[in-house]
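Omission of a single protein chain aside, the complex is shown with its protein chains in their original locations.
Here the chain labels run A, B and C in written order, and each chain numbers its own residues starting at 1.
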Amino acid sequence: MKNLVIDTGILKKMYYYLVKIRRFEEKIIELYPQQEMRCPVHLYIGQEAIAVGFCANLKKEDYVFSNHRNHGHLIAKGVDLKPMFAELYGKITGCSKGKGGSMHMVFPERSIMGTSSIVGGGIPIAVGTALASKMNRDERVVVVFFGDGAVDEGVFYESLNFASLKKLPIVFVCENNFYATNSPQENRQVNPDIYKIADFFLMPGVCVDGNDVLEIYKIAKEFIDRAKHGSGPSLIEARTYRWKTHVGPETDIEKGFRDEKEVAEWVNKCPLKKFEEHVLRNNLLEKKDLQEVGKKIEKEVQEALDFALTSRYPEEEDLYKDVY
Amino acid sequence: MKNLVIDTGILKKMYYYLVKIRRFEEKIIELYPQQEMRCPVHLYIGQEAIAVGFCANLKKEDYVFSNHRNHGHLIAKGVDLKPMFAELYGKITGCSKGKGGSMHMVFPERSIMGTSSIVGGGIPIAVGTALASKMNRDERVVVVFFGDGAVDEGVFYESLNFASLKKLPIVFVCENNFYATNSPQENRQVNPDIYKIADFFLMPGVCVDGNDVLEIYKIAKEFIDRAKHGSGPSLIEARTYRWKTHVGPETDIEKGFRDEKEVAEWVNKCPLKKFEEHVLRNNLLEKKDLQEVGKKIEKEVQEALDFALTSRYPEEEDLYKDVY
Amino acid sequence: MSWDRVPVDLSGIRVLTQKDEFKGERVISYREAIREALSSALGRDTRVFIFGEGVDDPGGVFGTTLNLHKEFGQERVFDTPICENALTGIAIGASLAGLRPILVQMRTDFMLLSMDQLMNHAAKWKYMFGGKVSVPMVVRTIIGGGWGSAAQHSQPLQGLFTHIPGLKVVMPSTAYDAKGLLLSSIHNESPVVFVEHRWLYDHKDIVPPEPYFIPLGKGSLRREGKDLTLIADSFMVILAMAAARVLEKEGIDIELIDLRTIKPLDYDLILNSVKKTGRAVILDFGYKFCGISSEVSSFLMENAFEHLETSVLRVALPDVPTPASPILEKAYYSGEEQIITEVKRVLK
Partner (left out) sequence: MSWDRVPVDLSGIRVLTQKDEFKGERVISYREAIREALSSALGRDTRVFIFGEGVDDPGGVFGTTLNLHKEFGQERVFDTPICENALTGIAIGASLAGLRPILVQMRTDFMLLSMDQLMNHAAKWKYMFGGKVSVPMVVRTIIGGGWGSAAQHSQPLQGLFTHIPGLKVVMPSTAYDAKGLLLSSIHNESPVVFVEHRWLYDHKDIVPPEPYFIPLGKGSLRREGKDLTLIADSFMVILAMAAARVLEKEGIDIELIDLRTIKPLDYDLILNSVKKTGRAVILDFGYKFCGISSEVSSFLMENAFEHLETSVLRVALPDVPTPASPILEKAYYSGEEQIITEVKRVLK
């Protein structure tokens, strides 16, 4: 696996998504102070490699589940920016018709069946889709992303047990960014090595550099294939770092919540930079390729934003629709 | 530890409790068909060694928590049979004044602070008392007994994590009798070795023959001492077998719920028989000692029963008391 | 069909009042009716599956799932770990992927472990995503204590379920309804909590062998009368019918509404009846405080005040946990006498 050669098309695609997530969220940071995106936003900046590395191995039919910090997973899974921006603005054209906001996005066309903002909440739901895949024998793999915080919750263990007991086609991806809101992992978990829990549930568990998209791509490939071929679930702990504050566009430095040095060290391990340096150094892609991607995305972001801004709001009577 | 010599006083005491539990429940089996104990009873027969081996290491002040199958734990912790029988008969002299029935018994004088019939429900509560012990620096150790069924529940993992994170003085004792009601362990758990979960939560975990009271006594001593000395929690899986049906005085054989051979094999490993054979063979106790215990208990059981039968019922207006 | 009217009778094993009308019809129990609905759904629709602790065991959840695993395979009827919250989430996920899960929770008390997935997730999933996805799933659960089941094994929690927008809550009182409402629940696009009552399992009723559907959200007029409306759910319907018989002898003519579905409520049926009788007593087999009886009463307060002759009263479980002792347990559960007392209070 280590020596797997990733073809140029995939490299380009992954770079495209890395930058797309970054630019989308940078736009949020730029515009959020205007107070027109009136919902809490949990930014994924700094963690992009994980979503991208995994989703690059998935088909449209494969399910992805996520949590409150969901933008990256949706974009990497191929969701268009238009309904995402529109959702942030509370517009009727939003992917959830304005009812969900940032934390609750859906896009069935890409097998995103909805994201929960309850810590750990999406995990058993993801297992349920994996159960359906198995019952339907349709080879749709499930990837569920969650934070280190979700490992505090009992439902995480219940879900691992059930998935392994039934050998379901699911990959559990814990994005360990060492914090849940402002609580450091050591305030919450006696064992810092989350991936080790996989042992008990008799599934493979590995730890990976969450900022190295190529490494992630390879590991993801291995375990997604494994799931697809009926060998059951696995757990990947991807260690990474959130650059911004838990919620909102600021950083924790201005707020004095986190150590400046700690943040700086991780910013230096930027997953985009890491990728760019690697592909250029090894002549896998050219500078021009990268620049093109940047331009393309800039246009997409602007168009999506325009779409959102010119869309209309829901009507008051929509309040009562969609309950049942 | 293996070579620990258990003194005669303790051996006698343990035998006393082994027989006391057995006789108490045999009396229930005898009288239950009269339909005057009007509450569900979950009999502990076959599992006595576990309660006895652990509680023989505890002081009055040490807390014990239990579950729906609680008779053995209470008796081993020194609770008098009178309030227990009275509780089964729904009398006002019952340990819970008739409000709890078999599954919900309390005896603060022996640090039994109440038992829950929700699977796994008592575990975090036990952890809470252990937290108080630590905060109060009062060396009160906690032992919490639960079934293999509780390992299915997320709250079990939450509790292990918290106890280990805070290094609390608690011993988790899983009585693995291989069934939860009629569900065999393999229908519910991917890993049959429950004790192995301790690894992940960075605490010692061991498996012990749940029918060997001497073995249990020694292991219990080790881990209770450990807890008392501030070294934190541990998990003991004691493998045993329930002779009777999940609830009620019958067996699963007449009902056709379990394999007759399986039951017979385990009945043959009777914890009382095992103890008797051992102490007689090794001249640790004499036949006469054992017989005396038997007689004493017979008398106690009869007195307790008389007490219960002659006690009065609660008054109707008691229904509204004790809510707040 | 006239089951809609008066299929309830309490004389010994339940015999129908309008005997002649149903001559030659098949009579089965509430438990059998549920099993038949499940069997029919499994047989007709490959998307349906049933899971939960003990569904394949020799008891078969009071007989309601007995041997279904043999008939339809272990893959579609299976035992599970005891992890209520995950199981409920798994039902949601499976339904999002196009299946029709039926989760069985042997005692409603255990559902308190799954409130997060039920209330934060199942109830909100469709709304939160603007209707783009939905969660067609059924949680079958069983209320009704007795025999010292006590505080943690006797709770009727339907009041909680109805409080949360997005859930439908069904409470059948007869075998006929149990089958027809369960089939409708399974074929519904919303999450449904289907609340059965232990004390009804042996009750018998005419139940057609073929599948049929009783609409959710529609109550049933069980008895026509002019003096007072009893509005009841689940086992309380049985008590209400018994009380009505006794009262009839005293010249009091009771109208009886069986709510059938407690969320959404059949407001029209309630309103029309109370407009006619001007008097009502509400009977819920659930806690009184912030319960179904409160909701129906406050609905009448808001919408029928000018038609009411006097106060609407409530009969429900007292605001205390369930005790174990037989003496206390007896005092805890209302019988038909209490209904009769309240009816007379209203009529005085």
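The rule is simple: contacts are C-beta pairs under 8 Å (C-beta built on N, C-alpha and C of every residue); 3 or more make two chains touch, one makes a residue touch a chain.
Predicted, not measured: the structure shown is a model, and the values here were computed from it.
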item	value
Which displayed chains the unshown chain touches	A, B, C
Among C:52, C:101 or C:166, residue touching the chain not depicted	C:166
From B:25, B:48 or B:158, residue that would touch the chain that is not displayed	B:158
From A:204, A:294 or A:314, residue that would touch the chain that is not displayed	A:314
Sites on chain A contacted by the missing partner chain, in the whole complex	38-40, 87, 90-91, 94, 96, 98-104, 116-121, 149-150, 152-154, 180-183, 187-189, 255-257, 313-316, 318-320, 323
Contact set of chain C toward the excluded chain (per top definition)	85, 109, 112-113, 115-116, 119-120, 123-124, 127-128, 150-152, 159-160, 162-166, 263, 287, 289-295, 297-298, 300-303, 305-306, 308, 310-314, 318-321, 323
Residue numbers in chain B that touch the chain omitted from display	63, 94-100, 104-106, 108, 113-114, 116, 118, 121, 123-133, 135-136, 140, 154-155, 158-159, 161-162, 165, 321-324
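Everything that follows uses one rule, which is that only the chains that are shown with their structure count from here on.
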item	value
Geometric centre distance via CA averages, chain C-chain B, whole Å	38
Length of the line joining the C-alpha centres of chain A and chain C, rounded to whole Å	42
Chain B: positions in contact with at least two other chains	152-154, 188-189
Contacts with 2+ other chains: residues of chain C	80-81, 83, 85-86
